[in-house]
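Removed from the display is one protein chain of the complex; every other protein chain stays in position.
Letters A and B name the chains as they come in the text, with residue numbers starting at 1 for each one.
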Amino acid sequence: MVNERIICAGFGGQGVMSMGQLLAYAGMIEGKNVSWLPSYGPEMRGGTANCNVTVSDTPIGSPIIDHNATAAIVMNLPSLIKFEKELEKDGILLINSSLIEKKAERDDVKAYYVPANEIAVEIGNGKVANMVMLGAYIELTKVVKVETVIEALKKVFGPSKAHLIPLNEKALERGAEEVRG
Amino acid sequence: MAKILMKGNEAIGAAAIKAGCKFFFGYPITPQNELPEYMARELGKAGGTFLQAESEVAAINMVYGAAGSGARVMTSSSSPGIALKQEGISYIAGAELPCVIVNIVRGGPGLGGIQPAQSDYYQSTRGGGNGDYKLVVYAPANLQEAVDLVMEAFDVADYYRNPVMVLGDGMIGQMMEPIEFREPKKRELPPKDWATTGTEGKRKPNIINSLRLDPAELEKLNQKIQAKYREIEKNEVRYEMYNIENAEIVFAAYGTTSRIVKNAIEMLKQEGINAGLIRPITLWPFPHKAFDEIPETAKAILTVEMSCGQMIDDVKIANNGRLPVGFYGRSGGMIPSPQEIVNKAKEMLGGAK
Partner (left out) sequence: MAVVFKRTEGLTETPFHYCPGCTHGIIHRLVGEVLEELGVLGKAVGVAPVGCSVLAYDYFNCDMHEAAHGRAPAVATGIKRVLPENVVFTYQGDGDLASIGTAEIVHAAHRSENITTIFVNNAIYGMTGGQMAPTTLVGQKATTSPYGRDPKHAGMPLKVSEMLATIPGASYVERVSVHNPANIRKAKKAIKKAFECQLSGKGFSIVEVLSTCPTNWGLTPTESLKWLEENMLPYYPLGNFRSPEEVE
């Protein structure tokens, strides 16, 4: 039974909000209960942006993640420091090792290191680092199908940005490869 | 229709347009800005008018003018802005005009903060401005409910010729959830033959007014409005009873807080404690009768709010001295955690079980 509570965090501009939205969107398409809750206010401007995403087979009570995250996707160092402690035991910690040299401090969580920016640049566009991380997360949890994320992307992008789909698809796939056992 | 994923503030705007809202007057304030911004983008396309007023005071008075002219009209703001609107809201209630007011509550007092709060319960349910009047106050706990209630709010406002408030908080406004637009139940809405649309020389002038210098006349107006409120109390009370059977402790919570309480109820269940929830959906009229349905198993009521304790007054009135009523609240934009709620519940039940 799916009951995933994910924190996506990073600098404003790293696409952490859209990564979370995409995951929520895909969950909705697959008929699951979803919620997306952003941080808002001054801390969003230039500092760390983050969102709480819940994807669940059962109705969602509180959309707030409170020390019970099943996963955290951290794109920069301040996010790692801030959100590592929000993970529950055995939670997944996905660290963007392109920008974060520090290792996970906790040994009761499953940490994965993905050089998301390097991979993104390698496949042609540094902006899809968020999709690399999302690909890795989906590979680890199978919370939604990759095809559904692509379907959600098509809806979000619309016809004018349809040409960006293959790049995003590739980013998701490379992220998955990175954590495939 | 397929579900769509929308941000709360925008979903409220979309629901208003679906409900036939044609006019929106507002003023920027966080955390509700996405709502006027959505209306600025979309209302014109739907044949309506969005106007950014010079102040919240002006905005609500524009609402008064538009409502008096027979239009479906809405305004939105957040706590300090709603405080400014109270003058106009009182006039609208006194002149018996329909409109919808959205309050995406933030912490107070004063300028306060911008994070979610429920500290406008008194302001919303006790009138808020001068005089004896009430707003119908809806407190959605999720976005589907917000959308449903906004759509219904316009009908309820028209039906009773009374302002209706939809009370959210920063979380409801900012979060995204799947929604779909559903027609509210049909109501026979009376024609707006009182609206000031010009006499065309065919009828006596219509007058939109709350002034009655003759005390006997003013009392008569009050009696008429009060009779309407009794009707609303009879017909429009909404609440949710959750897991109430065999509950040892019953929570009272609304909106965002009720969702956190549901998590606390799950946690208590794992510890072998049966807890239930009364969730008012209408804060006014308050669901007094829900408290008559509390089972004999219950030993206490625990009110949980994102305030220093406001709804608890109504809970005590509804409880009528039967059970001990406790309170747990966080304020200023702090959100109570399920664990804190669990701890307080156990404390009320007499320590660790």
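In the analysis below, contacts are C-beta pairs under 8 Å (C-beta built on N, C-alpha and C of every residue); 3 or more make two chains touch, one makes a residue touch a chain.
No experiment lies behind these values; they were computed from the predicted model shown.
Undergrad: According to the contact rule at the top, which chains on display are touched by the left-out chain?
TA: The chain that is not shown is in contact with B.
Undergrad: Quick one: say which of B:Ala53, B:Met267 or B:Leu349 touches the chain that got left out.
TA: The missing chain is touched by B:Ala53.
Undergrad: Which listed residue, B:Glu42, B:Glu87 or B:Glu233, touches the chain dropped from view?
TA: B:Glu87
Undergrad: Among B:Asn61, B:Ser76, B:Asn103 or B:Gln310, exactly one should touch the missing chain; which is it?
TA: B:Asn61
Undergrad: Any idea which of B:Gly110, B:Pro191, B:Pro205 or B:Gly272 touches the chain not displayed?
TA: B:Pro205
Undergrad: Applying the definition given at the start, please give the residues of chain B touching the unseen chain.
TA: Contact residues on chain B toward the absent chain are 22-23, 25, 49, 51, 53-55, 57-59, 61-71, 73, 87-88, 91, 95, 196-202, 205-211.
The rule is short, and it goes like this: only the chains that are shown with their structure count from here on.
Undergrad: Chain A to chain B: how many Å between their CA centres?
TA: The mean C-alpha positions of chain A and chain B differ by 34 Å.
Undergrad: Taking the touch rule as given, give the residues of chain B at its contact with chain A in the complex, in rising order.
TA: These residues of chain B touch chain A: 3, 5, 30-31, 114-115, 170-171, 174-178, 259-260, 262-263, 266, 335, 337-339.
Undergrad: Which residues, counting only chain A, touch chain B once they are in their complex?
TA: Residues 21, 24-25, 28, 33-38, 40-41, 60-64, 66 of chain A touch chain B in their complex.
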